[in-house]
Structures are given as C-alpha cells and as structure tokens.
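All protein chains but one are shown at their positions in the complex.
Then we have subunit A:
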Amino acid sequence: MRVQMSRVRVDDILELDLAEPARTGAQVVLRPVGGRTAPLRGRRMRTWVGGRRAYVDLRWEPLTEGTWAVRWSEPGRSSRQMWTDDPCYDLAARREYAARPSRREVAALRAPDGRLLVRVRRVRPYAEVREVEVRDATVRITGFLAHTAPPDTSTAAELLVRQRDRATAFAFPAGLAQEVFRCAVPLPPLARAHAHDRPHNEWDLWLRVPGRERGYRLRALCDDIVGKKGRVAFPTTAVRTDSGAVDLRPYFTAADGLSLLGTGAGPRPPSGGGAED
C-alpha cells in the first residue's frame, strides 16, 4: 500500500492519506526493524479507516523504543509493507510536537527506498535553539523549552555558562515568556576566565528556570540535520584580555548541544580589530 501523506500528529495519531481506497477491516501492523532485543512479532494497532484516510493510534500501545516498519493488513491477506511519497519532514510540525510535555517521541520516517517507518524514542526536556546571533562580542540566542511544560507566567530565567571540566561558571539573565526563551552571553567575562594552560576552553550552555530542579541543556534537535558540527559554523570574536587575546565562537557539539569554544590566540594583538575587554 502506498501513502501520499504520512505524519504523526501532536497527539501521537499517525495520519495516512492512502493512494487507493481501503477495504473494510484494514489495520496497520508495526513490525520492529533491527535491534536484537526487539520482539519479532508485529503489533496490530488500533486503526480507523474511512475511504482514503486512515488514523492509527500510537498513544497507548506499549511500543518499545526503536524503529518499526509500517505494514498494511487486510482481512484474508497477509500484511504488506507501506510505502510513502511523503518526505516525512515538516519543520513547523516538529517544533509544535517538541513544544509539548512528553517523555516519548513518536515520528514517521521515510527510508531512502521509500518504506514508511515509525520511530519511537525516549526524550528528555531541553532548550531547543532556534537562532544564534554573534554581534558586538555578545552571543544572542533564542529558542523554546522542549518536551516540558512552560512556567505558568513569564519569568526571569538564567543562562548558566559552565566551563567544561572546571568549576568556573557564569550566570546571565534570560527571559522566558511561555516556552520561548531569549538570552545573551557577553564574551569578555569568558575570555578573562580563559584557562591559558589548556589549548581549548569549552563552555556548555544551560537554561535554569526558577522552581525547576534541573537545568535545560541548549541543543538544536528539531530539524533533520543530525550532526551539525562541521556543517553549521559561527564567526569567531577575538577578545583582548590582560593575559592575552582569546578567540571565542559558538559551536555545535557532536550531540548537537550548543557550546562556546575559547582558544588562546597568543600574545595581546595591536589595538583595533578585536573587541575590547
């Protein structure tokens, strides 16, 4: 069975536009792909079918984490793989999905050969980065809280900038209106705290919300680019300090977390060209 549209709505219903009318009693079966611990048998899912539209309930079924092949089963016939014309990527829909509290994410995927898949994975709350701007020795970041409920009212949050493998940390004010946060990191304090005995200083960014025990790591996970390191780059700002110049720039880590990288740029450069400490 071929489908023209396949998406998982925010309420974890898989919505399908079928290329041909469905027969009465048709049902979707999910069969695990890969993974040695996955059960071998497929799971029959609650399916509502009307004409060329089908809805599959992925909310309550105890689907284990992993990837599932979506198959179409009709009475009296063995199930067959479903193929999709849909690229299964809609950035706005993904952001809407991530903005709701959840510990589990269900997504429809299209394999390169066209097979329709469903991926289930456990998620943790984090701070999704939407924009990063580097200007005037300051890094400005906007984004939203993902997979967690926003605070009831607008609140003053904090951006925690923590030096990796060291105790040094700075906190800068951050605005939080509903789930949307805005913050700015001035680079000179980081440059002054640069540990010149290390070739690189990494600073990891966390959003701290009053009344919440854990901070939210800043990451960019909503789009389809897995592995932004080396693909997305930000400009370097040279900051002069009494102990020498430091180059600082935002970067994405291997796990798509947003961090800042400081590099000792050697002796203090002549005046002009860099940001004043």
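In this text, a residue touches a chain if its C-beta (ideal position, glycine included) is under 8 Å from a C-beta of that chain, and two chains touch if they have at least 3 such contacts; residues count from 1.
Assume contacts and distances are computed from a predicted model.
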Could you tell me which of "(2Fe-2S)-binding protein", "Glycosyl hydrolase family 1", "Cytochrome C" or "Putative ATP-dependent transporter SufC" is the UniProt name of the chain missing from the displayed complex? "Glycosyl hydrolase family 1"
For the full complex, which residue in A:D113, A:D165, A:E213 or A:D242 touches the chain that was left out? A:D113
Consider the whole complex, including the chain that is not shown, and state which of A:Q27, A:T67 or A:T84 touches that chain. A:T84
Of A:V28, A:A69, A:V132 or A:A174, which residue touches the hidden chain? A:V132
Just the residue numbers, please: which parts of subunit A touch the chain that's not shown? 4, 83-87, 89-92, 110, 112-114, 131-132, 134, 224-225, 228, 230-235
